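Missing here is one protein chain; the remaining ones are kept as they sit in the complex.
Which chain is which? They are A, B and C, in the order written, and residues in each are numbered from 1.
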Amino acid sequence: MSAPERVRVAIVGATGYTGAELLRLLLGHPRVEITALCARDKLTPRASSVLPSLAGVCELPIEPFDADAVARKADVAFCALPHGASIECVRALRERGLTVLDLSADFRLRDPAVYAQWYGAAHAAPSLLESAVYGLPELYRDTLRGAKLVAVPGCYPTASSLPMLPLLARGLVRSDDLVVHALSGVSGAGRTPAASTHFPESSEGVRSYKVAGTHRHTPEIEQTLSSVAGSPVTVTFTPTLTPMTRGILSTVYARPARDGLQVEALIEAARAYFAGSPSVAVLDAGTLPDTLWVRGSNRAHVAYFIDRRAHRVVARARSTTS
Amino acid sequence: MSAPERVRVAIVGATGYTGAELLRLLLGHPRVEITALCARDKLTPRASSVLPSLAGVCELPIEPFDADAVARKADVAFCALPHGASIECVRALRERGLTVLDLSADFRLRDPAVYAQWYGAAHAAPSLLESAVYGLPELYRDTLRGAKLVAVPGCYPTASSLPMLPLLARGLVRSDDLVVHALSGVSGAGRTPAASTHFPESSEGVRSYKVAGTHRHTPEIEQTLSSVAGSPVTVTFTPTLTPMTRGILSTVYARPARDGLQVEALIEAARAYFAGSPSVAVLDAGTLPDTLWVRGSNRAHVAYFIDRRAHRVVARARSTTS
Amino acid sequence: MSAPERVRVAIVGATGYTGAELLRLLLGHPRVEITALCARDKLTPRASSVLPSLAGVCELPIEPFDADAVARKADVAFCALPHGASIECVRALRERGLTVLDLSADFRLRDPAVYAQWYGAAHAAPSLLESAVYGLPELYRDTLRGAKLVAVPGCYPTASSLPMLPLLARGLVRSDDLVVHALSGVSGAGRTPAASTHFPESSEGVRSYKVAGTHRHTPEIEQTLSSVAGSPVTVTFTPTLTPMTRGILSTVYARPARDGLQVEALIEAARAYFAGSPSVAVLDAGTLPDTLWVRGSNRAHVAYFIDRRAHRVVARARSTTS
Partner (left out) sequence: MSAPERVRVAIVGATGYTGAELLRLLLGHPRVEITALCARDKLTPRASSVLPSLAGVCELPIEPFDADAVARKADVAFCALPHGASIECVRALRERGLTVLDLSADFRLRDPAVYAQWYGAAHAAPSLLESAVYGLPELYRDTLRGAKLVAVPGCYPTASSLPMLPLLARGLVRSDDLVVHALSGVSGAGRTPAASTHFPESSEGVRSYKVAGTHRHTPEIEQTLSSVAGSPVTVTFTPTLTPMTRGILSTVYARPARDGLQVEALIEAARAYFAGSPSVAVLDAGTLPDTLWVRGSNRAHVAYFIDRRAHRVVARARSTTS
């Protein structure tokens, strides 16, 4: 209740699904005070007129982005803009000294050449990119303390990397034979209506898209897994659209590094690895997780299985999309 | 319209999802006349009182099973009973000379020892089992002509085997490194309510079950793939429950048998293989299929992709569950 | 199987939801041969490339509309175009002698003034309008035989009018106190993506739209009910979007015309009224119907209830949208 303890936070891109969900979570945070909302459209003197769930909850205006105005009102800014649109906004806010957490893909890939290859254009701010820290606390917790620019990980990469971190870090699985089959809710596609997200086309059906290594989250998954494995990792990644609004269930198939590996060893390694991670729960052996269990939260569940007949490790995580 | 041309058909187990959907499809078949419906419960003088979609469409009674009565009314019987319950019914109908198509799992596994291992009891009619033909026309079309006992394939095995038949038959992929990740609608679990199929538990969430080689459809998939590969095949199979009523989308990950394999070669092989199969369509390169496209039909779509970066073939099929 | 008995049918507007579903139903009709498919976009030499469910089922081209070409190929044409776009196409086909069934709203309202009031423009073909017969067989069966232009009723009006026909025709309920609360699946909004039909906005939520007598189906419902009541009828009509793809469940609240009216009298009246209507089933007393029971069919179920405490008749029907 003591206002002075609260951090003053702005959200830029507050009307997209990512920004709006972030706003919902931060409104319930005891240490945060939301002081400014910006967007590129849907501007309004009263946020609830475009985000009706805010009626009676948050009545700030939604304003066009003005770096000086944001800098006066906030110490920390979250940018939830589409990739490409984010860079200028992040630069302006960093120049004014704000701590920025960017939810776009613009600062996630460390190597500008990889960015150019997957996003089809040279990175517009390579020096800013160098200063960014990838916002996966499970991997970079120490560096993140005090970071001024955080690249918040993508939805698929988070769910796909998390369960593999302990296994690759401890050398329990081989890093050269990885298949990632991930299921996503539809909100991950954002708020803009499209044929593939039209209700009659997405309800009661499942379909994959950008199969066989063509989805832009592939290099992000590989970057994280390579970091922890200590050598370059290539994955086959299949994103799949399922008829639910939110959530990711990612299944990673890997080969055990040695014969006779037991599931208990995987769980034990994971529990040790995630001991300081309040948002990650490692499920008991045999527990088959469900995206519903983390829906609407910022939490992730990981679980492990061993297919003794086929000599494979099956690692899974579920987390939420916006 | 000429009644004499129609085959007289009985459905035993008409009130389960499988039997009811079979009834719906056969009611639209120009060469079939439904003459008897049997079930173990929900008996009624008028089928529409327990299957309301039949109101004004089919007003046969649903009667307890009596082999002599069925033999008088029908030349062909479909048995849509749970595994275990099917054997006695099939035996009685075969003894009376009917052609029987059994939709349970009881006659699908050729080796009684494998049946015993996965279903937990010795097979009750091994000699009858010897006479059964596995009802996948794409593999056994000639033997099926004139067969008197047909074991209709399971839903996961059909979707998971179909796309691999041409690839293994032509030696285009290796048979020793296969992962099957299959998504199913909820009707595959049958009509009996359970916690996992309760709407609030299954809507808006996805979850796998019987992960890592523990689902009973595993040996059925392996039997079919081994037949066509000519050597024993082991797969890692992950069935996943998704929030839709019907449909299967199965993705199979395999290693190409040689470098430089092109997706066009896969499609060409599949089109040649399925040339005589009116229910299977091979999609054009780049077309990403959807369970909605086969919903309510008896059709299957197969599609192929190559992940050049990770050297994998991704083969997929979608078909319908009951 | 005898081709000469089949009617040659063209579908104009084959790529919208209405046209595509009509095509699906007609492909299963033993007396119909589909000979031409036209559309305004998504033109293709092979229908399955834009409607993948047709792969291996129907490989006609989808062509731009050309009245002469359609007249050469077909005796009957269905027009499934948006309102406004339909009139010119219908006129051209009628001039060439084809029997036309129009699925748009353009010929449903008999009075051009009412059309102008609700659709915001004068009717472009009032003389053609005069020749149209409203395609509700339950009301106009005799006139429909031999009709050359049929205005196929809307989805809400069919479900909302059907259960009231027997009650108003027999004077069992008052015609001056009617509330229609109708629930619809999302496909009724058509194939064009919009914010309100975006999966994350329409799944897991229900909402009404065009509340309080502002939806264009209101005058169509009133026209039908007025015809059978013999005097002008006004209704309060609330359409509601529900998270399912297809189906309409319409509930009509009315006052009984006399005290002591029993539900059996309503059912008896309805069964007599619909005796010659193979597509309408009147459910038994106490049976609570479900849109699932008619999904994918051309059938409607009607049911009746009496609220003795509040002196109201509750009449319901469910049918399918495209």
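Everything below uses one rule, namely that a contact is a pair of C-beta atoms (placed from the backbone, for glycine too) under 8 Å apart; a residue touches a chain by one contact, two chains touch by 3 or more.
Owing to the predicted nature of the structure, the values given are computational and were not obtained by experimental measurement.
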item	value
Chain not shown: contacting residue from B:Lys73, B:Arg191 or B:Arg271	B:Arg191
Which residue of C:Leu101, C:Val235, C:Val282 or C:Ala300 touches the chain not shown here	C:Val235
Chain B, residues in touch with the chain not shown (by the definition above)	17, 185-187, 191, 193-195, 197-200, 202-204, 243-246
Absent-chain interface as seen on chain C, which is shown	177, 179, 181, 183, 185, 201, 203-209, 211-213, 218, 234-236, 238, 240, 242-247, 249, 251, 253, 288-292, 295, 305-310, 312, 314, 316
Interface with the unshown chain - residue positions in chain A	1, 28, 30, 48-49, 52-53, 55-57, 203-204, 278-281, 283-284, 287, 289-290, 292-297, 299, 301
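The rule we apply is simple: only the chains that are shown with their structure count from here on.
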item	value
Number of steps on the shortest touching-chain route linking chain A and chain C	1
Separation of mean Cα positions, chain C and chain A [Å, integer]	45
Inter-chain centre distance, chain B versus chain C - centres from mean C-alpha coordinates, in Å	36
Touching two or more other chains - residues of chain C	203-204
